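In this view, the complex is presented without one of its protein chains, the others remaining in place.
On to chain A.
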Amino acid sequence: MQFYKSLCLTALLATTASAAYAVDRDAILDNYANIALAGYQDSLTLVQKLKTAVEALAADPSDATLQAAKEAWLSSRVPYQQTEAFRFGNPTVDEWEGKVNAWPLDEGLIDYTEGDTGLNEENPFSTANVIANASFDVAGQTVDASEITPALLESLHELDGIEANVATGYHAIEFLLWGQDLNGTNHGAGERPATDFDTANCTGENCDRRVQYLVAATDLLITDLEDAVANWSAEGQGRADVTADTTQGLVMAFTGMGSLSYGEQAGERMKLGLMLHDPEEEHDCFSDNTHNSHYYDGLGVHNVYTGSYVRVDGSVVSGPSLHDLITDLDPSVASALMNDLNTSVIALGNIRDVAESGMSYDQMIAVDNEAGNALVQTAIDGLVAQTRNIERAVALVGLDGVTIEGSDSLDNPNAVFQ
């Protein structure tokens, strides 16, 4: 008896059996760079849509146009956060990233804040309020802020060497659209009224300058994302760096996965906020979109390992993967790492599900929310655990790389340590 071979089944098998790819290291890195390119292209496309929504808000400020701009911002975060897995391993990305996603910020540099809630005693510009002040002094020099342009915002970014002076990027735009979240660890995001952008019926004063700031920051973000797309295009430096030396390129890919997982996401972004129980220490604190930020960071790491990325138009970029390579080198490490990454994505997904059911991330990290704290801690534990297997994968790739370069270590792996 012959089994009927369904074409659908064949297609299904082809897409799930990733190990069917031959383990060609250069092809893995090409696919890695292609995923980076697609991620930044998608980010650019969605920030261009944000620009359209911002223009509509400026032309006709209303609850509806403000809401549309917020939704455009939220969508734009989906592909961008997935690109964060490219950040730490790639020097070109790490150097560039601060312009677009710097956080945490002293938002009082940008616009009005309630009472002394924006005040940071470590930062003399934490309440400088560029929107309200056409000029101000920095270290004895007067800054002319009479016209708010992309160039002015670039010059104000990390003003006076202080990282919390974030004048540009996603989080500056987020603050302009939502305003401060004054709900503490209670439910609710920032509630900036649409009239803050209405020059005819202005609230919050200086509406014309607020609109100028929002447009300039969005334009600058587009320019910066265009640079990122160029960085991963055929002649781009990012692609060149990661493909120049195959072993080094693979180590860079794993470094990006491990550094984002451990030091950045598990540590700076999650553990710190959890232990401070402070809603200011959540990543998307104005919009209460932190659950998505975290989830898509985790998914981005997963994408890099599996060599597969689902684009915003639903198409898939995929090819030979790091998982194929590690499976070839040591199947037990490969399956352990795959399992770790799945576990983390599910744990981060649980946070997202609970947030979307009505308990926002800032509520989860509140001091008396035992279940919420545990949910966040579980995701942290997952990210820490996966880092151990990423280290093992790096060791496998690094050792093996020395071997193929023709060292004397073919018979004695320990010789490479000498």
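The definition used in the following text is that a contact is a pair of C-beta atoms (placed from the backbone, for glycine too) under 8 Å apart; a residue touches a chain by one contact, two chains touch by 3 or more; residues count from 1.
One rule holds in what follows: contacts and distances are computed from a predicted model.
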Subject >> Absent chain [UniProt protein name; select from "ABC transporter permease", "FAD-binding protein", "Imelysin-like domain-containing protein" or "Anti-sigma factor antagonist"] >> reply: "Imelysin-like domain-containing protein"
**OP:** Would you mind spotting which of A:226, A:245 or A:280 touches the chain that isn't drawn?
**Re:** A:280
Subject >> Chain not shown: contacting residue from A:163, A:219 or A:353 >> reply: A:163
Original post:
Tell me, which residues in chain A touch the chain that this view leaves out?
Top reply: 88, 104, 106, 120-123, 139, 160-161, 163-164, 258-259, 261-265, 267-269, 271-272, 274-278, 280, 367, 384, 387-388, 390-392, 394-395, 398, 412, 414-415, 417-418
